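Every protein chain but one is kept in place in this view of the complex.
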Amino acid sequence: MIERTARSLLQEYDSTAADCFWLFFGGCLVFFMQAGFALLEAGSIRAKNVKNILIKNCLDACIGAILWWACGYSFAFGVEGDSPNKFIGGKDFFSALDKPDSTTYYAFWFFQWAFAATAATIVSGAVAERCALSGYAAYTFFITAFIYPVVVHWTWSSEGWLTDGDIGPGFLDFAGSGVVHMTGGGAALVGAYFLGPRIGKFGADGKPVDIPGHSAVLQCLGTFILWFGWYGFNCCSTGAWGDMALATKCAVTTTMAAAAGGISALACEVFMGKQADLPPILNGILAGLVSITAGCNVTEPWSAFVLGIIGGIVYTFSCKLLLALQIDDPLGAAPVHFFCGAWGVIGTGLFASKRYNGLLTGGSTGGKQLGIQCLGVLAIAAWTCIVSGILFFALKTLGYLRVDAETEEKGMDESKHGGTAYKA
Amino acid sequence: MIERTARSLLQEYDSTAADCFWLFFGGCLVFFMQAGFALLEAGSIRAKNVKNILIKNCLDACIGAILWWACGYSFAFGVEGDSPNKFIGGKDFFSALDKPDSTTYYAFWFFQWAFAATAATIVSGAVAERCALSGYAAYTFFITAFIYPVVVHWTWSSEGWLTDGDIGPGFLDFAGSGVVHMTGGGAALVGAYFLGPRIGKFGADGKPVDIPGHSAVLQCLGTFILWFGWYGFNCCSTGAWGDMALATKCAVTTTMAAAAGGISALACEVFMGKQADLPPILNGILAGLVSITAGCNVTEPWSAFVLGIIGGIVYTFSCKLLLALQIDDPLGAAPVHFFCGAWGVIGTGLFASKRYNGLLTGGSTGGKQLGIQCLGVLAIAAWTCIVSGILFFALKTLGYLRVDAETEEKGMDESKHGGTAYKA
Partner (left out) sequence: MIERTARSLLQEDSTAADCFWLFFGGCLVFFMQAGFALLEAGSIRAKNVKNILIKNCLDACIGEILWWACGYSFAFGVEGDSPNKFIGGKDFFSALDKPDSTTYYAFWFFQWAFAATAATIVSGAVAERCALSGYAAYTFFITAFIYPVVVHWTWSSEGWLTDGDIGPGFLDFAGSGVVHMTGGGAALVGAYFLGPRIGKFGADGKPVDIPGHSAVLQCLGTFILWFGWYGFNCCSTGAWGDMALATKCAVTTTMAAAAGGISALACEVFMGKQADLPPILNGILAGLVSITAGCNVTEPWSAFVLGIIGGIVYTFSCKLLLALQIDDPLGAAPVHFFCGAWGVIGTGLFASKRYNGLLTGGSTGGKQLGIQCLGVLAIAAWTCIVSGILFFTLKSLGMLRVAAEVEEEGLDGSKHGGTAYKA
């Protein structure tokens, strides 16, 4: 009786504050990844377009916050209570409803905004160096206000049709290999397709021409910032202070996958006869991180290692696939986020520990979990690619999508943004 | 009785450790803003003066720590107990008094040092590219040791004449739009005035000449780092773990204002017929952040949005004002910190929620809170501008303030710091 009273007092006193902090901490780290994306993207393109991509990154964060407030959060998490909608939320637009003083609402809002900003900013890499600012802003509006929140509602709200646990079929995507990375990466892929390749990317014979980025230093710093922020992305997805031991296990699995992905992608390059270079290691690290994001909480260090190794390989070969399809993705955004995101979700169905019914770890339900994972991959891929496809096609038809050839050759900074990024 | 015992045990056990952590966490994030300032400043000036400004930023942090230890903290927070001094503190110089083992003293010292370092480093942006290192070091000494701590004592100590709450008249400046940003920004304005404009900034006809910064990438990364650190600046100002729900609401209001400020300043530029460029978005984000710093804990997401929108406009027009007055502020430090700082304080008097008597939200005391806010703005502005004015005038008269024309034309790095910042 004494124990029960004391437990409930502990619960009441501490839990809200600690849970709020944990989500806030995660939100800060994931927000900082915006800087990582900005630098990685800037470093991977030519100097003449750097201001343009930085402007796009800033707009993603700013416009994203306003849209997340207006309707994004509500579409994602506004659960209606009386008549649950498995497709999209519809409550508490503009955070207008009263909130109690002691609430985790704001912490959770902040944490989830940072995730939404991540999904949105993935697209800018694939459409870099030739996408018009107005077209990009229009697209960012839709992904943050609608495309992404709907996927979140399916998977992470308490009433979505894919929601894991008792309600739905048990789709496992802990921190978003599918929800965030496939959604952003699929839109990136479709955007790069409708945009068409940069002038000079493919020769007359269709052979790809390497257009190296202007600064390996920025690529490297960007990647390290992303890796650092990813600890908030993955570990804080436990959502509550009380599961800290599990959260710190996620730190270990996340690190294993990042390391494995970097080594794996580098090894692929060297085996294919190229010199050891930096961008493959960096993108390999990111590939590993995306690959573990779905299952960081249900894997062991050894299986995280395996997920990362395969992630590096998936990255390498999906880069080749895109080039074979004559799709120009300057950042490799689709290989890193879409293809490795899908691998992350599927791989979780293979390697989740026995308790979570991974196919290869002796789970008791055979391939059922794997089947649910594949269902999720197909659903997310179809949703993001079809809706993005409609949007990009409309923007292209209206002439908003691509800058004219003269602007592209000269560089967008000089033509559209008052001058180059670098001066004396 | 069981409940009472348990509650008091909880209190004893948890509170100091968690409060210490919360202040420490905030101190780390706010300290990291030093890197943000360094990069923003470096990117906004010409390459030939980059080492000089980085040296100034490092000296701000180093000299600042030593002075904060020697007397800064004591002037700010050294409350004398027996005969309280409403103007300046006077106890515990060099942290020499014994402290109990379990104390939040050090955590609070650390958190407040990071704030002091922020106030000091604001000045370097406005005096960039022509201020002599010795003059700058002398000025930094005074702002960290005296000018800033006095303002802190008025507002954030338990005995200051402006202190909010039961003691004083209830001045609301939660994280320092006035205390930090107006103090630093006012000194910056006065410094830029006494220093005079850079050679070539104003043509013979008085028309301003644009002197663009040498790297948009550094400006962008610097701004993102500042935004990231600002979550510690604003949210950790609750000062205690127990108020975490409120702290995370501050994260949301902070984000809304930053986003609104960025969009607002960009819109101003575009409406005035200029191309969409990066520096206005960046400074707009900072303007929004400064604008919400006073009232992040007493506003709602919608009012934070409004404060940010107006902050972007205040920034834009105060830039024009400075140019009209022939004052050259290479970073826009005074527009961002002084003018938006004042707006942040005044805006809090307008938009603070009903409970805090905001004029426009139905507060019961009419314009009284707004009146107190204005009183604080005037007091801080007068203090910082007059004392800084005396100091800068003295330094100028003694010939310590500005480098000679030849050094300025050649660049301070080559003349004074052993060579340029960038080499092969």
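Going by the order they are written in, the chains are A and B; count residues from 1 in each one.
Here is the rule we use: a residue touches a chain if its C-beta (ideal position, glycine included) is under 8 Å from a C-beta of that chain, and two chains touch if they have at least 3 such contacts.
As the structure is a computational prediction, the values presented were derived from the model and not from experiment.
Asks: Which displayed chains does the hidden chain touch?
Replies: A, B
Asks: With the missing chain put back, one of A:Ala116, A:Ile285 or A:Val306 would touch it. Which one?
Replies: In the full complex, the listed residue that touches the missing chain is A:Ile285.
Asks: Looking beyond the chains shown, say which of A:Tyr73, A:Tyr139 or A:Trp241 touches the absent one.
Replies: A:Trp241
Asks: Across the whole complex, list the residues on subunit A that are touched by the chain not included here.
Replies: Contacting residues on subunit A, toward the hidden partner: 2-3, 6-7, 10, 14, 18, 22, 25, 29, 46-48, 212-217, 220-221, 223-225, 227-228, 231-232, 235, 241-249, 251-252, 255-256, 258-260, 262-263, 274-278, 281-282, 285, 300-302, 305.
Asks: Under the stated touch rule, tell me which residues of subunit B contact the chain that is not displayed.
Replies: Touching the chain left out of view, subunit B contributes residues 2, 5-6, 9-10, 13-14, 16-18, 20-21, 23-25, 27-28, 31-32, 34-35, 38-39, 42, 50-51, 54-55, 57-59, 61-66, 69, 94-96, 101-104, 106-107, 109-110, 113, 133, 218, 416-419, 421-424.
Everything below uses one rule, namely that only the chains that are shown with their structure count from here on.
Asks: Averaging over Cα atoms per chain, report the distance between subunit A and subunit B in Å.
Replies: Roughly 34 Å separates the two chain centres.
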